[in-house]
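A short worksheet on the structure shown next.
The complex appears here without one of its protein chains, the remainder shown in place.
Read from first to last, the chains carry the letters A and B; within each, the first residue is number 1.
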Amino acid sequence: MNAIPAELLRIIIGLVAIAVSVGLIGLVMVWVERKVAGHIQRRPGPYEVGPNGLIQPLCDALKLVGKQLFMPKGADPILFWLAPVLAFLPVLLLFLPLPVGDGLQTLDVNLGLLLILAFSGLAVLSVLLAGWASNNKYGLLGAARGVAQAVAYEIPLLLSVLAVSFVAGSLDLAHVVKLQGTWPWNWNIMTQPLAFLIYIVSALGETNRAPFDLPEAESELTAGFHTEYSGMGFGLFFLAEYANMVVVCSVATALFLGGWHGPVLPGPVWFVLKVSALMLLMVFVRWTYPRVRFDQLLVINWKWLLPLAVANLLLTAFFVKLAQFA
Amino acid sequence: MIKEALNTVSDLWSLMVGLRVTKKYFLDPQVTVRYPWKAVSNIASYKGHLELVSAKAPGKPKCISCGMCALACPSNCLTVVKRKVPKPTPEQAQAEAEAKAKGEKPKDKTPKDPEQFLYDYTLCSLCGTCMENCPVGALAFTGSTYLAGYSREDFHFDLVQVLKNQAGLEGVDASVAPETAESEA
Partner (left out) sequence: MTTYQNNDHLAGDFYTQNFAKTAGEGNLILNLGPQHPSTHGVLRVVVELDGEYIMRAEPILGYLHRMHEKMAEVKTAAQFIPNMGRVDYGHALGWNWAFVGAAEKLGGIEVPERAEYIRVITCELNRIASHLLWWGAYLLDLGAFTPIMYAFDDREKVLDILQIPTGSRLTYSYYRIGGVAQDLNADCIRRIQEFIPWFRSRLPMYKDLVSDNIILRKRIEGIGAIEQDTCRRYGATGPVARGSGINYDVRRAQPYSVYPKLDFVVPTSDLKDARGRYDVRMIEMEQSLRIIEQALDMMPEGEVLVKGAPKPSWKVPAGETYFAVEGARGKIGAYVVSDGGKNIYRTKLRAPGFCNLSLFAEVSQGTILADAVAILGSLDLIIPEIDR
């Protein structure tokens, strides 16, 4: 009997670990977000269930699971139920190439970055399907917004990421991390600050986080594309949103913030710390700013982020070439 | 051109300022009162449902059953049931008849306090009109904010009964005894 190939074993273990951790991260993030929001607003946030309300998200999740799955009249059943699944499944794949520590990576491919970018593009499909299939006008408007937004913001995101991979000469996340050093001045953020800014802004846009949460703008579209979803249908969208946040923050950490590098503490701890810091920033941003308008959102993208990203990329390419000659 | 650039910078700076404000409040202590464990401190001035003010004897209302409050109430939530004139016993009737024969005015033996003072809290708008129009000041608002019930009938009170219960004169009837919640904050 042949032994199972080590690579396969690794992927299976990794996938299980990812599935578990996505669930956990989702729960913890919901708690963190509500807690942070509460404290910003000078109230305690969830408090009663469990110590400091820690069990609250779990109870909410159980409640969501227990809820009736409701489909509106005239909705397309297949597409309607496909959408939340489609929102959630690709996210699991996005975790595969993330280098949490040195060698601590589920799938070591040299095109890891490409894989993430490609699969994160699928999210927009689920938004579109959800909005369209639910036979709801708000849903439709939300879906239309979502598609325009996702398509637009993917470009600067891609360009800013490319700038880093130009410098590193690789699309392998682990490789990019390895090239960075222990201290903050050895990180890519020092050489590519503009790309980092662009990346963060477009990441907010990509993940539909406030102030760019237009597809679900509640004061305009009630809940946008997931207006009609109840129970776990909504739960999956919700989970996918948080998982997506983790992915974009992890990628940012790997690309710009030196990944697992850091003094004293072991690598994975540093990685998690950096990701958490970025997530906290995203949470703070959400609870501080008003929502931008849809056309302004696109203006920010096409008039500011895109030209800046292109210029940044060109400059980077120029310097990289220069460095080669030198 | 330079002005524009400066504007852009100040615009972006305004975003930072916003974050600074939320960060400050994030670290500041919370202002919420965790309700079931703690109550707010200003219940005293709050108008809860009505109650009858007792006269000197506990459990006996000051009210003289004049009906002014019921008349004044915009929402018709008060009904004052006067005491029936007690049917005179034969001896009393006889004594009365004798007195009448002597040309004396009959003494009014009817107690003034109401038999029942029905109050429908569901209709009450807590305006205070009844209170202000009571000639003897027999009505007052309680500070009872935490009154809750399972049915409409839980809010139909007989205030005479409530007063008696409060004074501990009769066995406490749960349906008509609103406990005044104590504030502890």
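Just so it is clear, a contact is a pair of C-beta atoms (placed from the backbone, for glycine too) under 8 Å apart; a residue touches a chain by one contact, two chains touch by 3 or more.
Quantities reported herein were computed from a predicted structural model and do not represent experimental measurements.
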item	value
Which of A:60, A:154, A:172 or A:213 contacts the chain that the document leaves out	A:213
Residue, one of A:75, A:91 or A:116, that touches the chain absent here	A:75
Positions on subunit B where the hidden chain makes contact	11-12, 14-15, 17-18, 20-22, 25, 31, 42, 45-47, 71-75, 125-129, 132-133, 141
Residues in subunit A touching the chain absent from view	37, 40-43, 73-76, 133, 135, 137-138, 140-141, 144-145, 210-211, 213, 217-222, 286-296
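Definition applied: only the chains that are shown with their structure count from here on.
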item	value
Interchain centroid distance [CA atoms averaged], subunit A/subunit B, Å	55
Complex contacts: residues of subunit A adjacent to subunit B	36, 38-44, 47, 284-285, 287-289
Interface residues, subunit B side, partner subunit A - complex	15, 18-19, 21-23, 25-26, 28-32, 34
